[in-house]
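Left out: one protein chain. Kept in place: all the others.
As written, the chains take the letters A, B and C, and residue 1 is the first residue of each chain.
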Amino acid sequence: MSESMRARVLIDCPDEKGLVYKISKVFFDNLLNIESNREFVDPDNKRFFMRSVVAGHFDTKELQEKISVVLPLNSNIKVIEPAAKKIVIFATKESHVLGDILIKEADGELDAQIVAVVSNHDNLERLVRRFDIPYFCISADGLEREEHEKVLQDLLSGLEFDYIVLAKYMRILTPLFVNYYRGKIINIHHSFLPAFIGANPYKQAYERGVKIIGATAHFVTDDLDEGPIIAQDVIPVNHRFNWQDMQRAGKDVEKIVLSRALAIVLNDRVFINGNKTIVF
Amino acid sequence: MSESMRARVLIDCPDEKGLVYKISKVFFDNLLNIESNREFVDPDNKRFFMRSVVAGHFDTKELQEKISVVLPLNSNIKVIEPAAKKIVIFATKESHVLGDILIKEADGELDAQIVAVVSNHDNLERLVRRFDIPYFCISADGLEREEHEKVLQDLLSGLEFDYIVLAKYMRILTPLFVNYYRGKIINIHHSFLPAFIGANPYKQAYERGVKIIGATAHFVTDDLDEGPIIAQDVIPVNHRFNWQDMQRAGKDVEKIVLSRALAIVLNDRVFINGNKTIVF
Amino acid sequence: MSESMRARVLIDCPDEKGLVYKISKVFFDNLLNIESNREFVDPDNKRFFMRSVVAGHFDTKELQEKISVVLPLNSNIKVIEPAAKKIVIFATKESHVLGDILIKEADGELDAQIVAVVSNHDNLERLVRRFDIPYFCISADGLEREEHEKVLQDLLSGLEFDYIVLAKYMRILTPLFVNYYRGKIINIHHSFLPAFIGANPYKQAYERGVKIIGATAHFVTDDLDEGPIIAQDVIPVNHRFNWQDMQRAGKDVEKIVLSRALAIVLNDRVFINGNKTIVF
Partner (left out) sequence: MSESMRARVLIDCPDEKGLVYKISKVFFDNLLNIESNREFVDPDNKRFFMRSVVAGHFDTKELQEKISVVLPLNSNIKVIEPAAKKIVIFATKESHVLGDILIKEADGELDAQIVAVVSNHDNLERLVRRFDIPYFCISADGLEREEHEKVLQDLLSGLEFDYIVLAKYMRILTPLFVNYYRGKIINIHHSFLPAFIGANPYKQAYERGVKIIGATAHFVTDDLDEGPIIAQDVIPVNHRFNWQDMQRAGKDVEKIVLSRALAIVLNDRVFINGNKTIVF
């Protein structure tokens, strides 16, 4: 008989009575052990979310079908075998977030393999090459936004990946591009959203005289800086910080927040629920 | 037919395959809707913990029995109808934690009714009486520790309550007393345990030169400052704080941490698991 | 000879070389000991800020004049003998922030005396009277905003006070009122400004799906929610919080943040610098 295996079961569906019973019955009937289990019902939209980790002997596809049968219409179900995801990183010039991800991957602590780093500039190439990771410099000089993205998409179409991580990628993506990779683009924004949307949040924060600054990791939607938030964190500042000091202090928060968000996303611990997230 | 009602179901039992299925089957068979559900398996002790909120028509005792039947030996099960708990507060001289609880109760935000305030001093009487709550001054002057506790126990035996809240009660309780009310005494300790166990933690913190101080709410066991931790929080300090400044700044953390712990305890969201807690 | 006394010296003036020397020379020549001393130069506006605590024998007015002499044109200087400030509290219906301040004053921990509590409703009267503090219910029913404020101002004109503290006062004040008490009104806003300006920030936060909520204490200017920020703090939330849960959790942050801001203001540790503050 085959080895015992493990799967993450992710379900979101209209709420109705008996869902936990029906789903856990499938697990029980298939001799699967539930190692962890989290549920949530969105009271506004009457939608049920569940993430289980089960262990036993099963065929992934078959299990998915067996569960599907007990769920109502308009259900989503994924049965995922834990494995390192593949990511493409977009960056521009700053290396603090990118560097943190590179170090984590080299360390075996990323839960993902970096397939490529793409930048519209060349100054990060040296760093990326140190880690023996493919680097693509795709300059936007002289290109319309759509033309530039066309080149990006051509490149991406030749790569296999689960997520695009914007590690301080400082260009705005068009709705066309964003919708094509819907639910697959994660961004780190250098403010505590929804405060300081738009350009140079640190300068905005300085000018407003706030006593706390932060960073926000979110899924990218076609509504700039408005996508579902995955993780946020903050640090205190004071009147002695000019905006460059805030920017510098903020770098550590940016990388920590993205790091937390990636741990959540790459371990299939997040559901997108409208413009919000459910994080188990 | 009777009104639909709601209950909190708290189960802890040895872990085994199928528990979620078996328990949710009882809910399903009794036409109960699961409004929220949290589970956890302690991997060290192979013990299963579950807290469900269910709604429907049922008899509390009957439901408890029906669930008991599907659980293994050595299981604990409680089916609790949500209702304000009753608490007795022990205090000594400081009023910041006590005052916070009084304000919350007057506000209807405590999830509990304060049955009495007991102190070994009389200076809090005026404050407590302002809120029309019975105040008992039981001085320890000239009494052995056991004698004093005897008087306390005589008083308590005439009161109906769920928990004793030590709101900066500065006397050590004997193992005899603690064990008598096992799992029912909650304390707020003015340090980030296990740092600074014992007397005057703020002075200890000052002398050690820490940059952060904190507070810890925990269940009281006969091992002083070693009981299961329910909630903790911290605030930054710096070299400009002397120990009295730390004490003063710490007061706000103490009351916030106890407030959070009480919200957890009074809503039946905590399991004691050896010297740890599971908070759902 | 008279007792040694202590004063807080607050100076803000155009920056120029030698200010620390010139000011400390006045202290030295007058045999005053500097117990603490903080300076800051705003690099944008080339303005110098200094707060010293000095001890010795001196006449307050005389000392102020001696320092004035060495300062450039357009300087502000205050020599303040430490003493409990007087405050008037404005509230509406919620008691958590008000209650916290009442408990602190009863405890001798407020650094201020509460002269009166004013509300546009009567439901807080019972709580305030428990603390033997004058309560004025000034209903706004049937009054234009300006008429209501006229009544408030009539009342205030008969009181002696240093600051008006808006402890969840839920009415907008007119620019006329605000400017009349410029620099003397402190508000607690139930969001992490500048996020969620305006009505029901908790609902806005819920709808945006943030993972952190906060509170902001600020001086009130005629630009709603835009005044100089004194203190801010945050707490984590998650998808399980509906907006009422956020509101409830936020109450503890609101009172803590206002408490911190009051400690700063009442001890003369803050300068208003345009729409920012300098906190020493």
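Everything below uses one rule, namely that a contact is a pair of C-beta atoms (placed from the backbone, for glycine too) under 8 Å apart; a residue touches a chain by one contact, two chains touch by 3 or more.
Bear in mind that the values here come from a model prediction, so they are computed numbers and not experimental data.
Touching the chain that is not shown, out of B:67, B:110 or B:229: B:229 (per the contact rule at the top).
Remark: the omitted chain is touched by one listed residue; of A:167, A:188 or A:256 this is A:256.
For the chain left out of this panel, the touching residue among C:4, C:36, C:123 or C:153 is C:36.
For chain B, the residues in touch with the chain missing from this view are 40, 42-43, 192-196, 208-212, 214, 228-234, 238-240, 242, 273, 275-279.
Hidden from this view is one chain, which touches chain C at 17-22, 24-25, 27-28, 31, 33-41, 236.
Residues of chain A that touch the chain left out of view are 36, 95-96, 99-100, 102-104, 106-107, 109, 127, 130-131, 240, 248, 251-252, 256, 259-260.
In this section, only the chains that are shown with their structure count from here on.
Note on chain placement: the centre of chain A and the centre of chain B lie 37 Å apart, centres being C-alpha means. With centres taken as mean Cα positions, chain C sits 41 Å from chain A. Counting partners per residue, chain A has 40 as the residues that reach two or more other chains.
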